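For this view, one protein chain was removed and the others were kept in their places.
Letters A and B mark the chains in the order given here, with residues in each chain numbered from 1 onward.
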Amino acid sequence: MSATSGSAASAPPATAATSQPPSIPQGPLVQGYEVVIGFETHAQLSTASKIFSRASTAFGAEPNTQACAVDLALPGTLPVMNKGAVERAIRFGLAVGAHVAERSVFARKNYFYPDLPKGYQISQFEIPVVQGGQVEFFLDGDKRAVRLVRAHLEEDAGKSLHEDFVGQTGIDLNRAGTPLLEIVTEPDMRSSLEAVAYARELHRLVTWIGICDGNMQEGSFRCDANVSVRKPGAALGTRREIKNLNSFKFMQQAIDFEVRWQIEQIEDGHAIEQATVLFDPATGETRAMRTKEDAADYRYFPDPDLPPLVIARDWVDTVRADMPELPHVLRARLASEHGLSEYDAAILTQSKSMARYFLDAVAAGGQPKLVCNWITGELSRRLNAQEIEVDASSVDAATLAALVRRIADGTVSNNAARQVFEALWTGEGTDVDAVIEAKGLRQMNDSSALETIIDEVIAANTKSVEEFRQGKDKAFNALVGQVMKASRGKANPSQVNELLRKKLG
Amino acid sequence: MSLTSSDISRIATLARLELDASGSERMLSQLNDFFDIVQKMRAVDTTGVVPLAHPFETIGDIALRLRPDVASEPDQREANQRSAPSVEAGLFLVPKVIE
Partner (left out) sequence: MTRPDSDLHDLSLVQLAEQLRQRTVSAQETAQHFLARAKAHDQSLGVYLARDEAVTLAQARAADERLAQGTAGALEGLPLAHKDIFVTRDFPSTAGSRMLAGYRSPFDATVVARLAAQGAVTLGKLNCDEFAMGSSNENTAVTAVGHAQPEPVRNPWNTDHIPGGSSGASAAAVAARLMPASTGTDTGGSIRQPASFCGITGIKPTYGRASRYGMIAFASSLDQAGPMARSAEDCALLLSHLCGPDPDRDSTSLDLPPEDYSRSLNDSIDGLRIGVPEEFFGDGVADDVRQAVDAALAQYEKLGAVRVPVSLPRTELAIPVYYIIAPAEASSNLSRFDGVKFGHRAAQFQDLADMYRKTRSEGFGDEVRRRIMIGTYVLSHGYYDAYYLQAQKIRRMLSDDFQQAFKTCDVIAGPVAPTVAWRIGEKSADPLANYLADIFTLPASLAGLPAMSLPAGFGAGGMPIGLQLMGNYLQESRLLNLAHRLQQVTDFHTRKPQGH
């Protein structure tokens, strides 16, 4: 399997090269063992038709109503490649800085299974369409990169329904022939947390560039995790593959269980045997699948029904031209252009809509750092509480920008602004200035009025004044508090400090 | 080199074929007859020769034709399942699959 990296066709050049040792810092040890995880992800490509036939890929149709003669492998049928699937593979290759192969080859993977109509799966073996590349993400503040070996095009299988029939299995081939991009990583991950962070980032990336709808319940994004453990510095241990992890929650549970199980086995003196396992959410455990007697021998060979897939450079350029700005690029731009920390920028680029919201607010005159704080703080808190996306926020970007402007120009204090936001969120008000006035939250910036208040406070609190003059700073704070209280919160705290110190000399 | 009866059973398993004792014996001798003439082929020096998987490589460097992504197949389940051995509620039935 070739996994060459970086080429003229792809910017920035990919760093992957299977020969290099993982450039990943050691992860946390579990009972003295290092955890090693690699991922194989099947992303269903969001095409209208199947990869080799003109049948629809829509989810949830009546059984076998979207399985045409080609999908059923009826005698005499032949595959014809879907351009949309290739275009999406190119987009992914560009998104991860991989090499998009000028020439790649489809091969047959031969095995018998009722949901595999032809008795072989058309896939790519020796020469995949996407070679190398890497996925970058943050793990509690640290930047991580997982190198990709490859991503190749292949066809999905049908579904076996075991429940509905006594002693029999029903086969629905509607899904058969749905285009898949299988994305294979190096064994670069060192903890279940890192694995989940990678999976989330990959999920965000494929949805961000619009090649996959990311619907995990419907199986549009399925992960297989290859898990092994070893003593630090030792050679890679024997891996077991956890199949079809279709939720981030199960992903972590499954890997954690698997790691514990493998360590126990080794500690009890048993060798780990390579196996494919399934995670049972009910028990929270993984169990080995029934091994097919010949699973190991797929008899791959070039598919004689399909000439090589040739991707002209100018096609790659066209695809690159209409790629959306990628999360990591946008992240860098937010950091450099708006002076945000990489971490803040990362949070703002969680989703395309979140990033869009931020940029709109800034465009509407919101001071970037403040806008960022409000989005990552108040806004996110409320969105999460109500489990809604930012698009559904009852406070739009322009309104948040207006509020932030009022904080910046000193019209309202941060505390007052929260009350304004509350009113805007609940719909009590829609216009920022109107709410400020209605609630009388405007800060008092007229110093003469403030001086009067301060004089009164000094006069009424001689004790505190004395204590302050004797050097008790607490007393000063008490006086500030009194002034703020007297101004009913409208005084500008910094102004209060300044004037008070002046008067107390 | 020649095949053994264990090769025959390994291949038969891979190919999902059932051979009785006499059948697999006959198969063994017939395959070995054939692989005798294959020896000549194995002896040929092919260093540096690029395998030819398909004549379209020599007819002209033919590339894969790509079809526009349009879903246009009508539902033909009834016609497609006309020759199916066992169908219920639109599903193909097979003996229970245990995973």
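Everything that follows uses one rule, which is that a residue touches a chain if its C-beta (ideal position, glycine included) is under 8 Å from a C-beta of that chain, and two chains touch if they have at least 3 such contacts.
Computed from a prediction, not measured in an experiment: that's the story for all the values here.
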What is the set of chain B residues that contact the non-displayed chain in the whole complex?
3, 7-8, 10-12, 14-19, 27, 30-31, 33-34, 37-38, 40-42, 44, 46, 49-56, 58-60, 62, 64-65, 67, 76, 79-86, 92, 94-97
Interface residues of chain A (partner: the chain not displayed):
69, 72-81, 108, 110, 112, 114, 117-120, 171, 173, 296-297, 299-301, 304-307
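Note that in this section only the chains that are shown with their structure count from here on.
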Length of the line joining the C-alpha centres of chain A and chain B, rounded to whole Å
41
Of chain A, residues touching chain B in the complex:
47-49, 53-58, 62-69, 72, 74, 80-86, 106, 112-114, 160-162, 164-165, 167-173, 278, 289-290, 293-294, 297, 299, 301-302, 304, 306-310
With touch defined as at the start, can you tell me which chain B residues reach chain A in the complex?
13-14, 16, 53-54, 56, 62-73, 75-77, 80-81, 88-99
